[in-house]
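Structure first, commentary second.
As you look at this complex, bear in mind that one protein chain is not there, while each of the others sits in place.
Moving on, here comes chain A:
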């Protein structure tokens, strides 16, 4: 990726500042190697996984183990494992592309993701040399399969409320773990579990627990709504004997591992939803070309075109913001020295920087997939409700994405919460920007918007940032430290941030494409940008209005709402012809194209 400066792109900075567009990674920046890796993953899914999806859906997990070994032979488990531990140590973009291309495999992509992501990464990032030497080569090859055990029956979002305990035995050789971990992906066949337990009941700590240790067992297979191709069971620890060498990280510092792994899990989930969205989309658009009613192909109806264009413009937004986020990680991690690369703390700090972006990637990605999967079923009509159609499975598989890796509600709370913390710490110049905005609003004049491509959209992004500051500022002023309890408002602000990050990502991606290939070749991208930004901006306006009404009273309310009206003034397009035009190309291609 291009590196014009060595400065760090600030996490959450997009809300109040502009970013240098050349530092934003877009899918048009993939290298040939990255494309080849994507291609290999895609062929692996098509040739190896899809032929046995039915078996996997019926919990024949021998196939999962076999498929993971095949994936290991191809290197598809080794992307994030450093070369010195027999991995490939690939860049984060390649690793994200693997996640995206794996996702059409449905529940098996969860098996893969849990192994390479939350299962292996705690050891990659926080293991000591002995632990890495012992486990990583075998995890990279698929000889060992990993799982991650954080959730308990009584603690989901409240992860630190875990009840599982660990106690050092008298000889000082083993920790003795007791407790139950619930909904553990890969539990049916995993060899290694990363388990969190509280030493002496209060020091939250991570352990590497092997399935073969005495006292370790698993419960029966859960019956789930979707992702049935993945194994989900309870991990039961009854006086489980874990050697002291298998304590991961530091005593009482397990939360550092847990939160950072969650952040990684979130952005990987985000890119995964991009792949699944594209799959649902191509099934839907192909179907509308085949199915006729009233002697007319579904794809010839204008309402079909509306749906197709809306789905594709959302996918474009989700894809743009997800790869932008992955690009930030790549940018940040590649700036770490060799020394820092080996140090969990430096890596943790780099990951934590983009907590806001990770949460947005997760929320926006999963909600885009839900929307696209839902419309894909709808476009199939009654056939979409029938289990022999792939969209039926995609629809069920989609739903969990809004729940795991932190519910979308929890992730929405993280966005304004983290932002305010960063502002208070002085990492983001919120006060200064708010002050400038206040002065500006007093003499705000309507702006002329030119007719150049994207000028309207750039204007919308610029004003959306001001609206974000206006809304967050008003809420902070009204509720101060008690804002935490105003969850409705926090969600309003999170929604503004979501849409703003998406809009800006889309505009920057399209701008880069125009600069590289010209407006003609970027025509479809320009259409997506116009469609998406106009609709997203309307969302922002609505959310901001709610926040302001809930935060300001009397004359002040009238003034601030009038300021909002000025900031939202723009020249909207008639989107109907734009959507028809965008749809025409998609219907012709029978897949998502940009």
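Heads up, the rule we're going with is that a contact is a pair of C-beta atoms (placed from the backbone, for glycine too) under 8 Å apart; a residue touches a chain by one contact, two chains touch by 3 or more; residues count from 1.
We adopt the following convention: contacts and distances are computed from a predicted model.
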* To do: Consult the UniProt record of the chain that does not appear here and report its protein name from "3-isopropylmalate dehydratase small subunit", "Urease accessory protein UreF", "Electron transfer flavoprotein subunit beta" or "SoxAX cytochrome complex subunit A".
  => "Electron transfer flavoprotein subunit beta"
* Asked: Per the definition of touch given earlier, which of A:20, A:43, A:440 or A:484 contacts the omitted chain?
  -> A:43
* Pick out which of A:15, A:52 or A:76 touches the chain that's been left out of the picture. => A:76
* Asked: Out of A:9, A:88, A:149 or A:502, which is the one that touches the chain we can't see?
  -> A:88
* Asked: Which chain A residues touch the hidden chain?
  -> 32-33, 36-37, 39-40, 43-44, 47, 73-76, 78-79, 88, 90, 521, 588
